[in-house]
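Report on the structure given below.
Of the protein chains in this complex, all but one are displayed in their positions.
Let's turn to chain A:
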Amino acid sequence: MSEIIVITSGKGGVGKTTTSANVGTGLAILGKKVVLIDTDIGLRNLDVVMGLENRIVYNLVDVVEGNCRMKQALIKDKRYPNLFLLPSAQTRDKTAVTPGQMVKLVDDLRDDFDYILLDCPAGIEQGFQNAIAGADRAIVVTTPEVSAIRDADRIIGLLEAADMGSIELIVNRIRADMVKRGDMMSLDDVMDILAIDIIGAVPDDEDIVISSNQGEPLVGMGTPAGQAYMDVCRRIIGENIPIQNPAVREGLFFRLSHLLKRA
């Protein structure tokens, strides 16, 4: 039975695409057959974060308009043979596709994949409506900032109104040092305010920048964010893994491994 998950946030720049790339790759590492769909028509990015930008021939709009078959548009990942990307169109806009067409598109993929991940554009307009139309489950990404959380709250309201089956939260870019000195909202603060289930807490990690520079998702690697994303993937497939709060993890082991990394 396949599951269709939309990754959304409302606000731009909080890490939707990074999260999509890492969660998709992580699920593939766990042996699942995964397809990532970039639904941000006109502003395509997921291909770059995945390092697949040079392999694009056809895109999502081509599939919807019948210019090609689905198989022709799907790009196989460089590293994982069970991971695919359906890129977005760069020269069109959000109105090129309707929610009804998206529902059909993901339904056509259901039989062939375990997980279908939809990377949603920022905003609450048609691009968002398209992305959530066919989804069974939503993951809302936010950061511990007033503007991002306000938008997340609005998105959660819209998802509830659209009868989304399950809505879960990822709090991204948590800076333990700032939380500790009281200059950043903690994970508990964010959970308390948004009052939905949490599926991931991802620390701010400069390796994320490096990994997107290289076009290679870092999920599963030894870095703090890589581990946090792998935990998210395990929770998605139903494993019961307690949330690691980045702000209270500085035990002996953590500091030691940090020290070793630096040396």
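Here is the rule we use: a contact is a pair of C-beta atoms (placed from the backbone, for glycine too) under 8 Å apart; a residue touches a chain by one contact, two chains touch by 3 or more; residues count from 1.
In this section, contacts and distances are computed from a predicted model.
Candidate names were "Cell division topological specificity factor", "Cytochrome c oxidase assembly protein CtaG", "Oxidoreductase" or "tRNA 2-thiouridine synthesizing protein D", and the UniProt protein name of the unshown chain is "Cell division topological specificity factor". Interface note: of A:111, A:163, A:183 or A:206, the residue touching the hidden chain in the full complex is A:183. Among A:55, A:110, A:150 or A:234, only A:150 touches the chain left out of the display. With the whole complex as reference, residues 144-146, 149-150, 153-154, 157, 178-179, 181-186, 189, 193, 195 of chain A touch the missing chain.
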